[in-house]
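Here it is: the structure, laid out below.
Missing here is one protein chain; the remaining ones are kept as they sit in the complex.
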Amino acid sequence: MMRTAWLVATKDLRVEARSRVLLWQVVPFGVLALVLSGLALGPAAAGKSSAAPGLFYLVTLFVALLMISRSAGIEHTPGTRESIATLGLDPAGVFLGKTLALTLELWATGLVLLGGSVLLLHTSLVGTLHALPSVLVTLGAMGAAGTMYGALTAGVDGPATLLPVVTLPAFAPLLVAGERSFSAALHGGALWEWWLIVTVALVGYLAVGVLLYGVLEES
Amino acid sequence: MKFTQRYLGVATIVTLVATIVLGLWVTPPATQAQGGDLARLLYIHPAIAWVALYVSFGTTTVASALYLWRRTRSMVMDRIAYCAMEVSVVYIILTLITGSIWGRPTWGVWWAWDARLTSTAILLVLALGYLALRRANDDPEIRARRSAVFGILIALNVPVIHYSVLWWKTLHQGPTLLTPGQIAVHGSMLWTMLLSFFAFTFQFFWLLRARYRVEEQATQARGIEQADAIAARQREGA
Partner (left out) sequence: MHNDFALLSGVDLTVEMGSLVVLTGANGAGKTSLLRLLGGLVGLSDGEGVVAGVSLRSGDRSELRRRVGWLGHEGSFYRDLSVLENLTFAARALRRPVGDIAPALERVGLATRSATLAKDLSAGQRRRLGLAWLLVRRPELWLLDEPYASLDDEGRDFLDGVLHDVVAAGASVVVSAHDPLRSASLTPTTYRISGGRIVGHA
């Protein structure tokens, strides 16, 4: 399982490095979305760091949808799916590998957006660094959840519109927990409840993915 | 099975009528501070929410798990999971409507980001997502598998969404003024509320049974269409 996971993760990351979709399309979209968020808040509120955690995670949610769609789409180009199906890869390993690759991509994008938060939304650098562990774990939970929901909606009619409908309700608690823990890192406040939410989500999705990803691959 | 349907129907009607009679005419109104007659929504809203979030989602999750387990895998389980989710959507919408009606006099607005209503709204989208996922897959086996996995994910999502929104709303702020659901319940009010839980639970299973029969007949109709399609294809080959 772990061997397959490493093989699939390196393959996905190599595809991403080769295509540069993350670098030239997804990250610029994320930065633009942060700028638009500031504009939407109005000139008085745009520079207020109190809105930054929520805006950071809201933008990350939408960026994650693009990346999930791309991650799932790698396996569903015409012809590829049948050939990969005949390789006999361990489905649990494939799930872990794709989750690892997606999480690393989310981390890379998240770091850029955190930089954007400091620069555009005026969050303190020290506070943002304190929030880094919770951001990384929350994005990890998104990676695991996103891999499952991406596989659920891949290869069906209208995946571009179906993916947000099935994924965003599941991302809502991650948005809440992420925003609250980021805010707590910036301004103080309760933290363990949000770590509990994110940890339960992460462990839950990893467990369900390892057990049931094969069912989705079969379909 | 008509036997079960009939008994469920009788139990539903009897308990619902009893709930209505007790709730509207027999139980005393709450105090003015607790909402007066508006508090009679106590006999509807909590029971509907209970059915929406626990009974119907629970039915879908259990049926999904039974479908995924090879020993109990059958399209019957898939149909039960699907029908339960369809009925669940109705109950979730009713939960939101009754919750808003109850909260309006207290909050002054129809929506005030109450923790339970907010988490229920998110779960409504989750339920609609399940139905959308089913409509996006034509192959029955593929549809059943994907829906079953989603049904399991729902079991993970319900408590996570519930607690995240609840803590979001309640942490950092002290006890709020009396809100829907915080009414002191005792005596005949308590018994009537408990009766309403039974009434709406019976109603759910009655509706589920009826919806399942419709879906079963639709499946049989599709089977006849398949046989016709095979015959037509064979004529094409000849």
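Think of it as A and B in the order they're written, each chain with its own count starting at 1.
Here is the rule we use: contacts are C-beta pairs under 8 Å (C-beta built on N, C-alpha and C of every residue); 3 or more make two chains touch, one makes a residue touch a chain.
The structure presented is a predicted model; accordingly, all values stated were derived computationally and were not measured.
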Full-complex contact with the absent chain, from A:22, A:64 or A:89: A:89
Where the unshown chain meets subunit A, residue by residue: 4, 7, 11, 14-15, 18-19, 74, 77-80, 82-83, 85-89, 214, 218
Hidden partner interface residues of subunit B, rising order: 138-139, 141, 222, 225-226, 229-230, 232-238
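Definition applied: only the chains that are shown with their structure count from here on.
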Residues of subunit A touching subunit B in the complex: 148, 152-153, 156-159, 162, 165-166, 168-170, 172-173, 176-177, 180, 189-190, 193-194, 197, 200-201, 204-205, 208, 212, 215-216, 218-219
In the complex, subunit B residues that touch subunit A: 68, 122-123, 125-126, 128-130, 132-133, 136-137, 139, 141-142, 145-146, 148-150, 152-153, 156-157, 160-161, 163-165, 167-168, 171-172
